[in-house]
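A single protein chain has been omitted; all remaining protein chains appear in their positions.
Note that the chains are named A, B and C in the order they appear, and that numbering of residues resets to 1 at the start of each chain.
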Amino acid sequence: MEVIVRVGGAGVCGTDNNIQRGLANPSPKLPYTLGHENAGWIEEVGAVAASAGMKKGDPVILHPLISCGLCKACRAGNDMHCVDSRFPGLNTDGGYAQFLKTSVRSVIRLAAGTDPVPLAPYADAGITSYHAVKRVAPQLYPGTTAVVIGIGGLGHFAIQLLKALTPASVIGIARSNAKVEFAKQLGADAAFPAGKDGGLKEVLDFTNGLGADAVLDFVADQGTPDTGVKMIKKGGTYCVIGEGGTVSDPTIDMIVRELNIIGSLVGTYNELSELMELNRMGKIKITSKVYPMSDVVQVMKDLKDGRVLGRSVLDPWK
Amino acid sequence: MEVIVRVGGAGVCGTDNNIQRGLANPSPKLPYTLGHENAGWIEEVGAVAASAGMKKGDPVILHPLISCGLCKACRAGNDMHCVDSRFPGLNTDGGYAQFLKTSVRSVIRLAAGTDPVPLAPYADAGITSYHAVKRVAPQLYPGTTAVVIGIGGLGHFAIQLLKALTPASVIGIARSNAKVEFAKQLGADAAFPAGKDGGLKEVLDFTNGLGADAVLDFVADQGTPDTGVKMIKKGGTYCVIGEGGTVSDPTIDMIVRELNIIGSLVGTYNELSELMELNRMGKIKITSKVYPMSDVVQVMKDLKDGRVLGRSVLDPWK
Amino acid sequence: MEVIVRVGGAGVCGTDNNIQRGLANPSPKLPYTLGHENAGWIEEVGAVAASAGMKKGDPVILHPLISCGLCKACRAGNDMHCVDSRFPGLNTDGGYAQFLKTSVRSVIRLAAGTDPVPLAPYADAGITSYHAVKRVAPQLYPGTTAVVIGIGGLGHFAIQLLKALTPASVIGIARSNAKVEFAKQLGADAAFPAGKDGGLKEVLDFTNGLGADAVLDFVADQGTPDTGVKMIKKGGTYCVIGEGGTVSDPTIDMIVRELNIIGSLVGTYNELSELMELNRMGKIKITSKVYPMSDVVQVMKDLKDGRVLGRSVLDPWK
Partner (left out) sequence: MEVIVRVGGAGVCGTDNNIQRGLANPSPKLPYTLGHENAGWIEEVGAVAASAGMKKGDPVILHPLISCGLCKACRAGNDMHCVDSRFPGLNTDGGYAQFLKTSVRSVIRLAAGTDPVPLAPYADAGITSYHAVKRVAPQLYPGTTAVVIGIGGLGHFAIQLLKALTPASVIGIARSNAKVEFAKQLGADAAFPAGKDGGLKEVLDFTNGLGADAVLDFVADQGTPDTGVKMIKKGGTYCVIGEGGTVSDPTIDMIVRELNIIGSLVGTYNELSELMELNRMGKIKITSKVYPMSDVVQVMKDLKDGRVLGRSVLDPWK
């Protein structure tokens, strides 16, 4: 089942900063290689991959997990709940490297001739955003409103995905003016600075005081869970994708407004495959910039300081 | 659209105690009549009800809301989200009375000859429990486990409904030994006293440490939201139906376990209609005891003190 | 509940031709007024409509059925399955008239200042197409293909709706070259003439021999059910909206390909409301041309002869 991939690009994620700062739980044993958003080219294939038609030079993107394929979750397609998985870059060596050994189960081939390098962030930022959008999409019929909190690597996909897959009006909320503008460029019907109340007043104004049908919170820290829950309409959904804070709501409010508060985690192999199809069709465009691996310290710092629009990618061959 | 109902029985709910103690928000203006779980017989009908075939003497049970029928929620069948509704016994005069004026939209006729009096609690305790069970049922396939926290008026329906509508194993959790036994009599596969940790250890033991697929919390106070959330399996659902406490969970836990935390509120007209069909078929049995209205003070006290198995009903004609 | 509407426009549908030719079953009693796609302005309101805020001069579009609001189907929002409905223009006098008496339950108010006249076809052609698209949409993820057979009044909405609400590639099939071109203008990714095999070869070529995930057949006559069913992929759906022919398939094919063959009928009140929101947002545009009522004979003949692009509307005041 094994496949060796020549890494073309590895996306740089906020989680990488957290791991570096020792915030991962459990913390990986050192020495250890970061990088959980990987794309490149097939370098060498085992028998199963060969019989599946994979061959050296094929451009590929990698599902972030190496799932077992045999557990109940895998047999239902829910790779992210696999009970016997590894997550390169989180709990085993990842893609900040020239080669990565993975499983045929993680490999998605891209159309011949595709340059995989700038696409690497689809492998984690993209799929995680797509999975969350698919979960709320069934309730986003014409006339509804969706809010995206945080216009970083994940949020920049979410704005586009909501517009491509649903008829909802989409509001972006970001801390910096640059990202408020970025949200509009990505297709948001409106975008507001987080301000003091996390954009709550603006969302309520936009929805005639009713609140939004779905709120996707890619920050989930520094107060956004409080304001995010307040933004939801009766029967609506607050979806947590970011991490750091705590969601808290009185049960009386949960029942009177019949709220749905859900957590969302990466996504399935087929979801990443569908997402790459959206990229191929031009319905979703990635904003990413490629740096040589030697810039890794500066790139990770830029991310921490909120200076990245879209996503940065490291090229281990430069 | 109007119908006058001769009240045969009015169920006594914990909410009645809360209203009496001034905990309702907003508090109803006095003088005012309690009673939001009502059944009886049609006394007099307006033109619309008459043309729908309703006539004096028909045994009936009443949906707890008087919904408008014209708003978007009503047009989707979601009576409980009606934007122009009244709730007799909560925000307008209710059924602790000999007659109640309601709308044809609230009336469900029972089979000829049915004694509606002991059935009154289906109108609120029953429908609320049924609505919550229907929401979690799609994820309860063979091999899964559901937990019912609180075996009061609502929980005593939930145990039976989970067994009748799903193949899940059902665990009941209650504070008193009498109610633990009651849960078993109602069909629970296992029942445990809440003890110090709310039954958490027992649920984890029963599920080989994985947790339950769905937890229905009819208490949602005094620590149950904390232990209830801990009882859930990856991808599972914690459903709040009780009130009083606060649900709180770190966002990192929400996403890593991909939890669903949802609030559930009464139910639809059709749901009450379906529930009465389950009662008629004998798939669900109510445990209720009828008292004369003059016993109201003692009956409400018994409820507050946890001495009621199932539900008490007041008969305003005795 | 009554409302009198000043008819601004009444759409001309193939069903009108069928009724005129005596093909309706049961045939309406004469004299009788056609017109089941109606829009205009409120002329006069009863008490319920007034209290719902409706007033003379409001631009409105009418749901095609007058549903009872009390049966199980209405209480679930499924107006089209109402057991006690009337259908103006089909089984009671319709909108080829200056005024039409209807129920508050059929009235959808449009944004102030909207000209309702050219929008009338949304009331039947639009809603029927929208209902069918919503039924197949959940299986149209990125990489899938949907086929629209028949680019008439309904099909011209379906092409746009599939593009607006799903990421599927959309193929249009029509008999005339003019309509093949029209399909492309409406946004179809490809469009083919029906030719001898109803476009079967082209659909199989487009989908690498696998077939389409969903086929919406707005003709359902003259062989399209045969070729339409052959176009579907394993696990796909063939949705019948037109009428005239017969669907027929060997059971061995039904199971080996695990086919879904479904009939689709108008839609719900909320669906028409959502559709008008899509129109307001500019996501769907109607192609319609307004004629004075005196042109009715010519307009109906043009439709029968396949010379109409989009839909014709009659203005009873001209």
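Assume a contact is a pair of C-beta atoms (placed from the backbone, for glycine too) under 8 Å apart; a residue touches a chain by one contact, two chains touch by 3 or more.
Because the structure is a prediction, the values reported are computed rather than measured.
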From C:A47, C:A111 or C:L265, residue that would touch the chain that is not displayed: C:L265
Hidden-chain contact residue, picked from the options A:L70, A:A111 or A:A178: A:L70
Chain not shown, touching residues in subunit C: 78, 80-81, 217, 220-221, 225, 234-235, 240-265
Residue numbers in subunit B that touch the chain omitted from display: 138, 141-143, 164-167, 273-275, 277-278, 281, 283
Residue numbers in subunit A that touch the chain omitted from display: 48, 52, 69-70, 72, 75-77, 104-105, 268-270, 273
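Heads up, the rule we're going with is that only the chains that are shown with their structure count from here on.
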Whole-Å separation of chain centres (CA-atom averages), subunit A against subunit C: 39
Shared-contact residues (touching 2 or more other chains) in subunit A: none
